[in-house]
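A single protein chain has been omitted; all remaining protein chains appear in their positions.
In order of appearance the chains are A and B, and numbering begins at 1 in each one.
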Amino acid sequence: MIVPDYYEFCCRVKLLAGHDALERMADVLAERGIKKPLIVTDKGVAGAGLIDIVSKALSVSLNAHLVADTVPPDSDLRVVNELAAFYRDEGCDAVIAVGGGSVMDTAKGINIIVSENAADLMAFSGVGALKRPLKPMVAVPTTAGTGSEVTQVAVIKDHERHLKMAFGSYFLLPDMAVLDSRMTLTVPPFITAMTGMDAISHAMEAYYCLQKNPLSDAHSLAALSLLYRNLPVVTETPGDREARLEMAVGACLAGIAFSNSMVGMVHNLGHATGSVCGVPHGLCMAIFLPYGLEYNMHKRGDIMGELLLPLAGEAEYRETPREQRAKKVVSLVRRMNSKLNELTGGRHARCLREVVDRDGVPMVPREVLPEIARAALLDGASVYNPEEADYDDNVMVLEAAWEGEPLDRGKVKGG
Amino acid sequence: MELVRDVQAGKKPFKRAYVGIFLWFTGKAVQAAARSDEQVKREFDALPDDFAFSMGCLPNGPWMVVGKEEGAVKYLGGNPEGRHQHLRLKIKNLEAAFLILTFQESTAMATVRNRIITDGELPHALAVMRVLDIVEVYLLPRRIAKLAVKRYPRWPLKRKLFGRFAVYTRTLLGF
Partner (left out) sequence: MNPESPISFTCLVKINSGDRALENLPMELSGFDAARPLIITGKDAADRKALRTLIRAFGDSGMTFGLFDGVTDTTDLAVIDVLKRTCLEKDYDAIIALGGAEIVDAAKVLNVSLSLKVPDARKISAETPIRGRLRPLMVVLTAGATGLETSSVSRFEGMVFRSEYLAPNLVVIDPRLADMGDGKRIAESGLAALGRLVEAHISTDKNPFRDAYSFTAIRLIAENLKDAVAGHGGKKAATAVGNGVAMSGCVFSNTGAFLLHKLGQVVYDVRRIHPGLTMSMAMLDVLDLYRRRDGHDLAALFHPLAGDEEFALSRPEDRVDGALSLLRRLIADVRDAMGKDTPRNLREAGVPWYMMEDVLERLEADPDGPYLRPLAERMWGEEPSHLKKGQPT
């Protein structure tokens, strides 16, 4: 087990998981003296009937709570300010974020304003600007993938001033993360598949990138054995409660791993492809993951090979010669993508040229690859990637990922 | 007798002086490299016209500030106060700065080991880290620089020899 010369690890989040985790959340809130929490969510989550489940669970232990479902798909400072004012006017005393990344970010923004009595959120942006615990916040994720229920960052956009504010602090970690199988039961197969691959990419990149440490490693391995086994199951049988719960726990473990050891090239290229072409994040992760593994294999082959054990089990691990294990991991990731492609009737794209929008129009024309390669140079994940990746390297990887061809590893410039 | 006594933290004058000198030297070398090396020049060209960044130690310095003034990249001294900086690379303590400036840890590795707080926009931070990597390749013998950067570059002999000569002379003579 590799203990780095120096590392830090922190996940100060109370984790509750189960088929009735929401009811237990309500009990814990009542024990902590919470009287009137504000549920923050978006119209999609509310429309799917999930807030009714949360409300019902809360009303067993608490007399009052409020619901605000106005969070837009992209976090917005205006909404944050409005909801913070609502929280204050109504005398709320905790935020419960039910949803995905934008909902979590919005809830964190609200919490900063109401806890710090802030007039301008900007004063608290950056790393380490928060100096004391905020008011109670609970995160209830509605997909199994992003891991945002255990991250210490938030991004809030000021659309009027065209600004993006980033916040980083351990005080932004939610007090509680609640993983309840009921919250993901209705997620459609296509979304289930790509968010699941997002989680798998978190676990894998956390394991082979530069900031790995013993605890992030253990979280990655535990995550992978749950995710890899259950992802095809929940894609094929969305109503499987046990598999849904194991996916939620796996995604949370992967979230803990990557928020403590960071991610690399897969996210780097994924963020860039997302911003240039609007491809959903999870799909980018699914497509780039085999390439991230191949690109870094000359430096981290042995470490990647260890991932075969949680993915394939003892027999396959034992029967695969050590030097073949990393390659086997890559082929299992590709096999998973193909399986998901099949289960989603082709919607889960296996390469960039297969990515299409609702009207069937390709989202990533080949000629934008240079633009994506340039955008990737501006992304911070590159710091944690084992091998350097300049513009030419990015283009090379993007070309292969566009075609869906394995990377020619002979062309990777070793350092 | 009092149960509790107050203790004043000590000083580390030697390490402080070393870090101060090497920050000055690095600042000067960045200025020199921006004039001699095409890639460093390109990195700075892509940054805003009034771009400035600082690098130094928490809580009490020392610091170095480098920025663009009338199109030229300049070492702007050791005082980060009173001037807007787009980016601050804040090393958490003097010992960590000593590790970095004795080249036992690269800027990237120090970031990986949570020793540096990056205050500013990421693209700016990445550009500055690329510049610092190039400067390290110029200033350090290959054996040491190889440890400090992820991928030791394959430069043509001309860039390596003349570049190193130019960066050294400009750094030391300050033009």
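Criterion: contacts are C-beta pairs under 8 Å (C-beta built on N, C-alpha and C of every residue); 3 or more make two chains touch, one makes a residue touch a chain.
If you're wondering where the values come from, they're calculated on a predicted model, not measured in any experiment.
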Exercise for review: Give the residue, chosen from A:Phe167, A:Phe190 or A:Tyr317, that touches the chain omitted from the document.
Suggested key: A:Tyr317
**Study point:** Candidates A:Leu253, A:Val266, A:Val279 or A:Cys351 - the one touching the absent chain
**Key:** A:Leu253
Point to revise | Identified contact with the non-displayed chain, of A:Leu185, A:Ala218, A:Leu332 or A:Val395 | key: A:Ala218
Point to revise | Touch residues of chain A, complete complex, unshown partner | key: 1, 3-21, 24, 31-33, 128, 131-133, 170, 181, 213-215, 217-219, 222, 226, 241-242, 245-246, 249, 252-253, 256, 306, 309, 314-315, 317-318
Practice item. Can you list, in ascending order, the chain B residues touching the missing chain? Key: 3-12, 15-16, 58-60, 92-96, 99, 113-114
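To be clear about the criterion, only the chains that are shown with their structure count from here on.
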Check your understanding: Using mean CA coordinates as chain centres, what's the chain A-chain B distance in Å?
Key -> 33
Point to revise | Complex contacts: residues of chain A adjacent to chain B | key: 4-8, 126-128, 210-211, 262, 377-380, 382-384, 386-388, 413-415
Study note, to complete from the structure: Within their complex, chain B touches chain A through residues 108-109, 111-115, 117-119, 122-123, 125-126, 129, 149-152
